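Mind looking over this structure? Questions follow.
A single protein chain has been omitted from the complex, and every remaining protein chain is retained in its original position.
What follows is chain A.
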Amino acid sequence: MSALPQTDNQTAGGRPARRLNLRDAGWLAAPAVLLLAAVLVYPLAIIVLRSFSEPEPGLQNYIWFFGSPVNRAVLQRTFVLSGWVTLASLICAYPYAYAMTVVGKNLRLILILCVLVPFWLSGVVRTLAWVILLQDSGVINSILRGLGLSPVKLIRTQLGVVIGMTQVLLPFMILPIYSVMKGIDTRLLQAARSLGAKPWRAFLQIYVPLSLPGVYAGAIIVFILSLGFYITPALLGGPRSTMLSSLVQNQVLSLLNWGRGGAMGVVLLVATFILLAIAAPLMRQKHTQTRREK
């Protein structure tokens, strides 16, 4: 090693020396923390408590839940359907988000509006629209019949539920992926091509890995929202596509059995935490590596 100039190490990372200290800024989160404590933590604690204490103290609610084959099937189906919804959302969202990063300003505005407009409509309205589209005499089957094809059973099937939920949850997949993609330096692709990479190879080896943090974030949000989704499966689904949320609703609102309803909620919550614990290290690793000075 010849003598390196001193400055070489002093500029390391180019990080700003002045950064808001987390300890100093912690109180900024106080309003949100108080609100969460009041409207989330407190009721949650009550539900957990009642799942162990009603009608009498003990594990009877959990024994009941896992003892019933129907309940276990519904739990499994909830996870499987959520997986399908997540996959379908990803397949639709990835190219859409990519398109948002490459099109001109006006078209991008239209694409963003298309993502956001569904947020301004109630989930019930959107699901009812799907009923009109999917029902046996609905728009899709009318078109199929018009083309001389045999109609497909969509409403009250798992396929119908997945289609409806995917549409409703798509924005939660598109937005995180887009926010990561728009930060990717596309000049890296130019660099990869100069090093000898064909365009598709540069995309797969450089762009896709850098977009993964957005994919993980979107997938986790959509999956977790799917697990607890109620309106869409209830309106579009049939007896064979019942999800856990419908069972909870049935126990709590129809049978007024807070203990069993609470136990199902706790099972869902714990399953979600386990899933997050598995996914978190994966996400964190990818995340630090994409942060670079601009």
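Here are a few things to note about the model shown:
Simple rule for what comes next: a contact is a pair of C-beta atoms (placed from the backbone, for glycine too) under 8 Å apart; a residue touches a chain by one contact, two chains touch by 3 or more; residues count from 1.
Rule of thumb we're sticking to: contacts and distances are computed from a predicted model.
Missing chain, UniProt name from the options "Putative spermidine/putrescine transport system ATP-binding protein", "Spore germination protein", "Outer membrane lipoprotein carrier protein LolA" or "Diguanylate cyclase": "Putative spermidine/putrescine transport system ATP-binding protein". Which of A:Pro43, A:Gly67 or A:Pro209 touches the hidden chain is settled by the complete complex: it is A:Pro209.
If you put the hidden chain back, the residue from A:Leu44, A:Leu188 or A:Leu275 that touches it is A:Leu188.
Of the options A:Pro31, A:Gly148 or A:Gly196, the residue whose C-beta touches the omitted chain is A:Gly196. In the full complex, chain A contacts the hidden chain through residues 1-2, 4-14, 185, 187-188, 190-199, 201-202, 206, 209-210, 286, 288-293.
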